[in-house]
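So that we are looking at the same thing, I have put the structure below in structure tokens.
A protein chain is absent from this complex, but the other protein chains hold their places.
Chain lettering (A, B and C) follows the sequence in which the chains are written, and residue indices restart at 1 in each chain.
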Amino acid sequence: MHLRRIFAGALGVMALASITVLGASSSAHVAKVAKASCSTSIAIEAPFATGPATQLGLEQLHFAQLAVAMANKANGTSITLGKDDTGLNPSLATTRTNSIIASKAVAAVGPAGSQEVEAVGPLYAKAGMAFVSGSATLPALATSGANTTFFRVVPDDDIQGPNDANYIIKHKLAPAGSTILIIDDQEAYSEGLVAVMTPILTAAGFTVNHQSYNGTDTGATLQSDFSSLATSQVTSATHLVIVPWQSAGNAQQFGQTLQQQGKTVTLFGTDGTDSPGQFIIPGTYVSNFGPDISTSKSAVDKAIVKGIKKYGAYGAFGVPTWEATTVVMNAISSVCKAGKTPSRSNVLAAVRKTNISATASAMGVPIQFKADGDLVAKAGYLFHINSKGTYVEIADK
Amino acid sequence: MAPIGVDEWVARSGDRRDQHSGLRGQLARANERVGWWPRLLLVGLVALLYGKVIVGGNVNYAQTGFNVVLYAILALGLNIVVGWAGLLDLGYIAFFGAGAYIYALFSSHAFGNLPLDTGGVLLPAVASIPIAVVGVGLLGLLIGLVALRLSGDYLAIVTLFVGQAFAEAVNNVAPGTLGGANGLFGLKGFHIGSAIIGSTLGYYWFAVIVLLVLMALLHLLDTSRTGRAWRALRDDPLAAEVMTIPVNKVKVMAFTFGAIVAALAGTIFAAQQSSVFSTNFSAQTLILIYACLVLGGAGSIAGAVLGGVVVTVAQQLLSSPIDSAYLFYGILVIVLIARVRPWQYLAAVVAAIVAFGFAAHAIVGAISHRAIAGSPGSSGWFAGALRHFVIVPAGSPLTYGNVLYVAMICMVIGVVQLHGIRRLVAVVPTVYVAICCWEARLTLDPGITAQIMIGAILIVTMAARPEGLLGTRRVEVV
Amino acid sequence: MAPLLELDQVSLSFGGLRALTSLDLHVNENEIVSVIGPNGAGKTTLFNVITGIYQPAGDIRFDGTSLIGRRPHAITGMGIARTFQSLRLFLNMTVKENVKAATYGGTHASPIESMLRLPRARREEREVEARALEVLGFFGQRLQGYRFDQPAYVLSYANRRRLEIARAMATGARMLLLDEPAAGMNPNETHEITELIARLRDERGYTILVIEHDMHVVEGISDRVVALDHGEKLTEGSFHEVSNHPQVIEAYLGRNPEALQK
Partner (left out) sequence: MQIFISTLVSGIVVGCLYALIALGYSMVYGVLKLLNFAHGDLYMVGAFVGYFAIQWFGGATALIIPVPLLIIFMMLIAGFGVGALGVAIERFAYRPLRNAPRIAPLITALGVSFILEDSVLLLFGGFTRNYNTPAFLPFRQSIHIDGVNIWSVQIIVVVVSVAMMFGLRELVNRTLFGKSMRAVASDREAAEMLGVNVDRTIAITFFVGSAMAGVAGVMSGLAFGQISNIIGFLAGLKAFTAAVVGGIGSIPGAMIGGLAIGLCESFSSSYISSQYSDLIVFALLIAVMLVRPQGVFGQPPLQKV
């Protein structure tokens, strides 16, 4: 039978290939050696191909690619970017990180999710390799002491959470004494924010009703989660529902479920749900750790907004990743300029010394790291989704 | 008296069917000539060679080697239940997971307070491994007892849900301790006193030793009364029962042994990854383990191990653009050699493909230069050779690649339909489209391509050789 | 002396259908008893209740101890082994393994002992090997040499029947229940089987209960013949008594009269 032969063949080749692989490099991260003086490679971990947050992942990837191109041009370096999809999934992130550490990359950008950083932080620490995240906001990541080589260019939830909570209180998004429903998706990121916001809101006299759903559910199962939450938890006393999730799509679906059941409540999302393409329930508030620079006047912001078109659509979520990548790129070039080899340890040291002025940074604040890798500056951003479903930044916080 | 000749002729007919001509036949016969213990030695030597010479400090190679051995061990365990006892256990993954989680609980801060990474229980390997193995062994016993009520597909169904329930459980139950979707990390590796296995290579060696010992023990078990009882059970439970074999007891034994092996693998896996997540024990992993077993040949120890090698290496190769290219073109060439006979036709077809390629490239180029401005996805010396052969538009737009992909699938289906000279003719454009599709699209997403290729390999294997590589053809009375 | 096997008012019914009705039967040590009867008379059901596959009402005693409520493997372990009308070999195991598998009840090495090949396991393996060779040797050249390591599914029909008998012998039973041993065999083979059954008793001292349609075989081997119909015993006695018994003839007439033409 012919197929048998095919099969025998296929196996022959696998044997053959398994020998060739040992000759050929089997790592996807090896830098292409170029002539330029300062040439090495870095890697980005983001959920751009699989998982629930692909749009956000792609956004991060594109901004990272842009940052690499811009920095190489500015610093005269030739640094390549290895891409690793993590699907926002700690176990995948662990595998990827192991292969990044095995590769020649000297530093990494990402990963995106707090739960991923929790998982891979110790690995990077062991490898003495700096990694800068543009979206992981769980406070413990820096404070736990387990992730000694972790940096982030975004304010953590101890800043975002209180900001949001206080805004809710100050601007009376819910009548005093009413019930606020807060739902987590059983991920570290979400649970962290809930833990920060709940006490503040309770102190302000709100009744906080904390529920959770399984963030990994899909389709019909997800729908029955949502419709049951909407029916059984959103009572007449509820005026505000806080959805600190990592999936804008889920937030949108939950919003629609509420509308369908005729429940008129205000939604309040956090950075994970900040996605103008997906989460567009009018009247919703969405906080984010990055500014919307699409209309900004500063030179660097203009350059980014202009440059990003080459790689993909503009989105506020990606901006911090541009910043994170730039931090790494500048660190490497500074090592080279100092005449040292861009080794992992040297780059790590240089990242620690990062000092980018507010004007040069896309974050609107100067980029300097505390000893634990957190940003010195504290800033949060808040958006309101208008009737046309577009995000409008709220100046007064 | 019936003439012996007739009788013997009937008796040997089976053998005659098994005889293969040519290289494969010789290989098969050679394979039979090699005894069991030499084979074990061979496996050991290969493992030694790989670890000592080839890995050479490259963590990636060490990781690959480790995965190979890990999957081989898992396949061995599955082989006890599925291959020998013939119980279709789709909940096997739960035993693997339980082993890993139990190890994790006793080697991390799970029992302390997780966010602050303090407190917790850190047992030495000599304690934690036995705890995991015994615990999971009992679990296997339990599932086995439950399974006594069920047979055939019903068993498969229930065990499938046991496996799913496990993943759901570790995801949702006691997130404070089991870590929920975030899993448990920062596990301490295998350690006794101050000695600790720190490197991937270290775990590779550990796993290799476990594998070799398991192979030996399981072989001895297979050729003992227990092994015979299991295989008798697989062939005919009722006859087995009547022939003095306590079927229920033997079934439960099979589950327990399978569970123990899986648990052992689980502890090694957890210690090496230094973390566990419920997603590590998804249906995907289960499918891969089954792929190893079925590809290698259910019922054969050597088969299970070979399956582990093939599946894991294939995945590793596919995950990197360069190596997956070797695999892709290798398979393409072999398929042509195997399918197109005699060699004159083969030569003709190959020549036609090359000509077709350059012609198409030239024509398209003449029409629009942009349409061929892109560079092939695979690097290495291929790229140069292919530059003037494949049509890859500038910036290789995804839509183009996607169209090719769909076209390729349709054409492959078409080719299978055609026969004789028509097929030969149809092969030419099909192969060309396949190459273009590979260069323009598939190499861009190695991860996805790997999954697709694995799926294809499974289908082709089952169609070509249901008994697997080293498995023996089985008859089933239905 | 007390009979080796004794059935006492054994009844069995599936739903409404009565398969066996208050059946009395006894087989003495070293006796060959044939059970005859038209299709659906309950012959195979009789074997199934004896070997514990079905649980009947009434009592079945083997060598004085009751078999009721015991699982099949236990009953076989006590010394009653059977063959199947629809051959039920372990088709994917080799000839030798088929025989060895049947010695499970007679051996006791735990898996651990087997894995480590501890003394008891080694000793038992030797015994089992010897027993297999000895049992297969009983069939002359039929199941010898290259056949040892052939999977059972390549065997010819006649050899499968022989292997089933060998497997039953390997259990160490004192009594064999043979379910249509000559079914589907050509005259030569039938003749051979007849001799074989006789040898089983004469050389090995087995007590044999056999179901058979072929009247030549029945006449050739039986000390006693029992005729069943609709799960009831019509009569029993010597072949000639039974074959001339009016009810038996009536039972067979119209079904297959030529069965009695000699």
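The working rule: a residue touches a chain if its C-beta (ideal position, glycine included) is under 8 Å from a C-beta of that chain, and two chains touch if they have at least 3 such contacts.
The model shown is predicted, which means the values in this text are computed figures rather than measured ones.
Asker: Pick out which of B:169, B:407 or B:425 touches the chain that's been left out of the picture.
Answerer: Going through B:169, B:407 or B:425 one by one, B:169 is the residue touching the chain not shown.
Asker: Kindly note down the residues of subunit A that lie in touch with the hidden chain.
Answerer: Missing-chain contacts on subunit A: residues 49-52, 54-55, 58, 87, 186, 211-214, 217-225, 227-229, 231-232, 247, 249-250, 252-253, 256, 259-262, 278.
Asker: For subunit B, which residues reach the chain that was dropped from this view?
Answerer: Spelled out for subunit B, the touching residues are 82, 88, 146, 149-154, 156-158, 161-162, 164-165, 168-169, 172-173, 238, 283, 287, 290-291, 294, 298, 402, 405-406, 409, 413, 416, 441-442, 445, 448-449, 451-452, 454-459, 461-463, 466-467, 474, 476.
The definition used in the following text is that only the chains that are shown with their structure count from here on.
Asker: Find the chain most remote from subunit C, comparing centres computed as mean CA coordinates.
Answerer: Chain A.
Asker: So what's the Cα centroid distance for subunit A and subunit C, whole Å?
Answerer: 74
Asker: Which stretch or stretches of subunit A touch subunit B in the complex?
Answerer: 1-14, 16-18, 20-22, 24-28, 49-50, 85, 89-92, 94, 98-99, 101-103, 115, 118-119, 122-123, 140, 144-146, 186-188, 214-216
Asker: Would you mind writing out the residues of subunit B in touch with subunit C in their complex?
Answerer: My answer: residues 1-2, 4, 7, 10-15, 217-218, 220-221, 224-229, 231-232, 234-236, 238-247, 253, 257, 472, 474-475, 477.
Asker: Within their complex, state which residues of subunit C touch subunit B.
Answerer: Residues 51, 53, 71-73, 76-77, 81-82, 84, 88-93, 97, 100-107, 109, 111, 114-117, 121, 124-125, 128, 141-142, 147, 150-151, 153-156, 158-159, 167-168, 171, 186, 188-189, 192 of subunit C touch subunit B in their complex.
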